[in-house]
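Of the protein chains in this complex, one is absent; all others appear in place.
So, subunit A:
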Amino acid sequence: MDNPVGFTFADPPQTAPRPHELHEGSDPPWLSPERVAELRLELGRAIQRMCPPRLAAQADDLIQISLLRLVERLRKTQGKQDFNLAYIKRTALCALIDEIRRVRARGETAFEPEDGGEPAHPHRDADPQQQLWARQIGDHIRDCLANLITPRRLAVLLKLQGESGRETATILGWTLRKTENLISRGMADLRQCLKGKGHG
């Protein structure tokens, strides 16, 4: 992948500034090489932990992109804001998602096996008929969701995304009781709709 940052902290090209040179003048204490090295180390750990194997080759780029974001933020806030580990991980994940989106946008599939070995896509080893059926159900679920009243649709969407009732309640700002009620009714609506489409 191209390196949009244009430099690497480990081995900076001649044309690119080092992070502490982004700020004019001498190194401010909040952007010291030591602090940048610390951030890089934490980002490296986070990226290594969350980066899927298929994007392992991009790990260094992701670390640099994330690091630049943090450095930019440090610079903007003149060091008034520093980062805890949670924020560092959040930055790393957002960079990772951006990269996954770039892969998607380029039409490259991150799911293809690289070694020609085991099937990497969950549906790949199913027979074509089954694949078609599974895809059709997925489409029908999306169609049916469109017909649900909005609160039920949102509750069911998050349920289908694997959120618990409590999580959904927090995300949408509803009480747990209301949320569970909406999930229950919404799921019933969804099943009814799917039945009408020949599933069930």
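Quick note on the criterion: contacts are C-beta pairs under 8 Å (C-beta built on N, C-alpha and C of every residue); 3 or more make two chains touch, one makes a residue touch a chain; residues count from 1.
The rule is simple: contacts and distances are computed from a predicted model.
Visitor: Given the options "Lactose/L-arabinose transport system ATP-binding protein", "Zf-HC2 domain-containing protein", "Phenylacetate-CoA oxygenase subunit PaaJ" or "Coenzyme PQQ synthesis protein D", which would UniProt use as the protein name of the unshown chain?
Guide: UniProt lists the chain that is not shown as "Zf-HC2 domain-containing protein".
Visitor: Touching the left-out chain: which of A:L41, A:A134 or A:I149?
Guide: A:A134
Visitor: When the complex is taken as a whole, what residues of subunit A touch the one chain not shown?
Guide: Interface residues of subunit A facing the absent chain: 48-56, 86, 89-90, 93-98, 100-101, 104, 110-111, 118-123, 125, 134-135, 137-139, 141-142, 145-146, 150, 153-154, 157-167, 169-173, 176, 187, 190-191, 194-195, 199-200.
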